[in-house]
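Moving on, here comes chain A:
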Amino acid sequence: MKSVLEVKSLYVDLPLPAGMLHAVRNVSFHVNQGETVSLVGESGCGKSMTALAVMNLLPRKGVRRAEVLSFEGRDLMKIDDSKMADIRGNKMAMIFQEPMTSLDPCYTIGNQLEEAILQHRKVSTAEARDRAVFLLEKVGITAAESRLKQYPHQLSGGLRQRVMIAMGLMCGPSLIIADEPTTALDVTIQAQILSLLASLQQEFEMGLILITHDLGVVSRTADRLAVMYCGEVVETGTTEEVFDNPIHPYTRGLMDCIPVPGKTKPGEKLGSIPGMVPTPIGELTGCSFRNRCPSASPDCARTETRLIEISPGRAYRCLLSPEACAVEWNRA
Partner candidate 1 sequence: WAGKKDDVLNIAWEKELETLNLYYQTAREGVILGRHIFDRLIHRDPESGEYKGCLAKSFKWIDSVTMEFELREGITFHNGEKFDADDVVFTLNHMSNPENKVKVYQYVGWIKNAEKLGPYKVKINLKDPTPAAFEFLAGPVMIYPDEYYQKVGMKEFGVAPIGTGPYKVVKVTPGKEIVMKKNENYFKESPKGQPVIGTIRQRTIPEANTKMAELMTGGLDWIWHIPKDQAEKLAQMPNIDVVAAETMRVGFLYFLLDSPQVKTPFTDIRVRKAVAHAIDREAIVKNLVGGDSKVVHTTCYPKQFGCTEEGVTKYDYNPEKAKKLLAEAGYPNGLDVDLHAYRDRPYAEAVVNYLRDSGIRAKLQYMQYSALREIGRARKVPMAFWTWGSNSVYDISAFVGNWYKGTGDDVIRDPQVMEWLNKGDTSIDPAVRKENYKKALQKITEQAYTVPLFTWVANYAFSKELDFKAWPDEIPRFYMSKWK
Partner candidate 2 sequence: MDEPIIRTVDVRKTYRVSAGTFKGKRSLHAVNGVSISVKRGSVLGLVGESGCGKSTMAKMILRLEDITGGEIYMNGKPVSSVSRKHIARNIQPIFQDPYSSLNPRKNIYSIITLPLRALKVDGASDRHKQVDEIMGVVGLAPRLKYNYPNQLSGGQRQRVAVARALIMHPDLVLCDEPTSALDVSVQSQILNLLIDLRKEFGLTYILISHNLAVVQHMASRVAVMYLGRIVEEADTQALFRNPRHPYTQALLTSVLTPNPHLGLPETHLGITYPNPIDPPPGCTFHPRCPKADQRCSREAPQPVVEKDHLVECFHPEPVS
């Protein structure tokens, strides 16, 4: 299958008053046409930064570095800002987490939708509007014509998120990055939006990067996933592989933490990971999970960890062998 996006050894650094924040470290993944790749991890682990680095929308002082960052064969590290702007929203679209604030409150939905295509295509406003109506209907919004004249605040969160999706599709991109598209929504709406995304992705044969911290969402939607911790990828593989047979202690801890109806017994204690996620500021050595890891040894502080590939596309980041990793988490 054709690869849409190829990321190899991506680093993102943010200078903060307290020191240099290494928000993303040595992250590699790729997305194929029509495939859903999920980045999953807890808050602050660098998921959004990875996405923004790809879009070249990092915060002002953010600096990105990568061995390979290529999109449809073009090296994104080498092209200038205006070329990148031509790609953004055109070939590569992004949907953000907060549907409430991600639309400009001052302009109508129609205006904002049309703007996306008028920027990149030589089309008339009428054509742009037709496209907008078509896509609004596509994302399940009825009475699309009249919706075009509405302002964002007149729509509910679910509708706004649909508008955001439609906006991403305006130019028919080959890659969509969805950064926690459903986190702010109610569960019932979350399911609807995710189905919608999935079906659109099938229909238009797009690559999709789905960023989330919800293991349930990942397991139901992604083809492949990368578990991130503290700016690094600690485990990758196909969804089945990782969920059925997690290797890294962090992945396994994470899966133990959440109550799963049918699996966990009601009222029973849940698994947990002690401590909290550190923020990677300053000089970093050793494994970043070592202080929460049940099987950590003094070596973990000294030795640099690497992703160990155990089969094509399946890798984990630990000093120990897969078997040694799989020590039981003690339920404290």
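The criterion applied here is as follows: a contact is a pair of C-beta atoms (placed from the backbone, for glycine too) under 8 Å apart; a residue touches a chain by one contact, two chains touch by 3 or more; residues count from 1.
Candidate selection criterion: all candidates are chains of the complex that A comes from, given by their letters.
Just so you know, these numbers come straight off a predicted model, no measurement behind them.
**Student:** Using the contact rule from the top, which of the candidates 1 or 2 touches chain A in this complex?
**Tutor:** So the candidate in touch with chain A would be 2.
**Student:** Under the touch definition given earlier, write down the residues of chain A that touch candidate 2 in their complex.
**Tutor:** On the chain A side, the touching residues are 42-43, 140-142, 156-159, 162, 186-192, 194-195, 198, 213-221, 239-240, 242-244, 253-262, 264, 266-274, 276-277.
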